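Just one protein chain is left out here, and the rest sit where they should.
Chain lettering (A and B) follows the sequence in which the chains are written, and residue indices restart at 1 in each chain.
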Amino acid sequence: MSHELDLDEDLKLLLTQLKRLHYKLREHTKKKYKRINPFAEDLFDWKEKGAFWGGKNVTVYDSTTISGDVTIGDHTWIGPFCSIDGSGGLKIGRYCSISAGTQILTHDTVKFSLSGGKCEYEYAPVTIGDCCFLGIHSIILKGVKLGKHCLVGANSLVNRSFGDYSIIAGVPAKKIGEVRVEKDDVELIYFNRSDSNKSSR
Amino acid sequence: MSHELDLDEDLKLLLTQLKRLHYKLREHTKKKYKRINPFAEDLFDWKEKGAFWGGKNVTVYDSTTISGDVTIGDHTWIGPFCSIDGSGGLKIGRYCSISAGTQILTHDTVKFSLSGGKCEYEYAPVTIGDCCFLGIHSIILKGVKLGKHCLVGANSLVNRSFGDYSIIAGVPAKKIGEVRVEKDDVELIYFNRSDSNKSSR
Partner (left out) sequence: MSHELDLDEDLKLLLTQLKRLHYKLREHTKKKYKRINPFAEDLFDWKEKGAFWGGKNVTVYDSTTISGDVTIGDHTWIGPFCSIDGSGGLKIGRYCSISAGTQILTHDTVKFSLSGGKCEYEYAPVTIGDCCFLGIHSIILKGVKLGKHCLVGANSLVNRSFGDYSIIAGVPAKKIGEVRVEKDDVELIYFNRSDSNKSSR
């Protein structure tokens, strides 16, 4: 009995309408795009969000947070579940893919927590060059500078800087190969062609 | 002063009602299930979402996206923060657990990004057999075929195929053991019983 949901008429109506709206938007998205989105991703527009922050043809999912001093280059795609933290200053280049769950941090609270709140937060800027692909759940820590055309493997933890055309992967990330960009093609050249180096994305 | 939130009467009312609805639903969920959900997970029903996509007794959290050609077997559970991408074709078996944050991809934009938009997206189908357990944040890349009764360790990156009853883990994932399914029990047999091989989930 105490587990009954007890709503007044106004809230019953709102809940009913939110569900009806969800079902209508979901139906539309499924018919048009053959997908089901989280409710909020159906309500709002990814490119509108990118434009609101600033940047031409930039995509940012609703579930992603952007904060602080962040500039994002044109045509960059930022997926769901990301934290794009510019509290210490962050520049992201053009044509980047920031895959789902990527966390780019320009601060940390490591010493703050470990000291029970006595130490301060720490900050350092991050730069991501043009045409970088950051794999799913990759983590970029404060102070990192990535060159252009870098490929960061999924699940990597990047805690130091790498130059242009690097393929990096691992925890912590190491350089495992090089990207070669030809006229209209891209070649991924791994230093060691053993199985374990195919892990880069 | 410029930081004051400035809402007209309609929006004030809507915000108030959304909060009241949230608090009521949250109270109900806490009393009934001893949990607090994200707002959207309280609004909608996980099994209704699974049924809408197609599949009997399938659970899909609101925050998870399903897209493209995806079939999901009966009794499969798909948690929050997942991307279930069937743009290249995806079949998921029965009784699977797809843990929180799992990303199953049948396409990638690696060369598209690295080339600054000159190369095309790439696609390949994925199959997940019946009774597979995909650990938290596991990533399944395009072209992978997993057999039945496989156990994929948390944080794994799976970039090649594995047969039935495999225990796999790591970045990239390797086979580290075998699943033995008895009448009413399951035994996990690791190839090397050292500490590092207990990592599988």
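Simple rule for what comes next: a contact is a pair of C-beta atoms (placed from the backbone, for glycine too) under 8 Å apart; a residue touches a chain by one contact, two chains touch by 3 or more.
Values in this document were obtained by computation on a predicted structure and should not be read as measured data.
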| item | value |
| --- | --- |
| Full-complex contact with the absent chain, from B:Lys49, B:Arg94, B:His107 or B:Lys142 | B:Arg94 |
| Which residue of B:Phe52, B:Trp77, B:Phe112 or B:Phe162 touches the chain not shown here | B:Trp77 |
| Subunit B, residues in touch with the chain not shown (by the definition above) | 2-7, 10-11, 14-15, 18-19, 22, 26, 33-41, 63, 75, 77, 79-81, 94-97, 100-101, 130-133, 136-137, 149, 151, 153-155, 169-171, 179, 181, 183-186, 188, 195-196, 198-199, 201 |
| Subunit A residues touching the omitted chain (full complex) | 17-18, 20-21, 24-25, 28, 31-32, 40, 43-44, 49, 52-53, 60, 62-69, 81, 83, 101, 103, 105, 108-119, 137, 139, 141, 155, 157, 159-160, 171-172 |
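To be clear about the criterion, only the chains that are shown with their structure count from here on.
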| item | value |
| --- | --- |
| Distance between the centres, which are taken as Cα means, of subunit B and subunit A, whole angstrom | 17 |
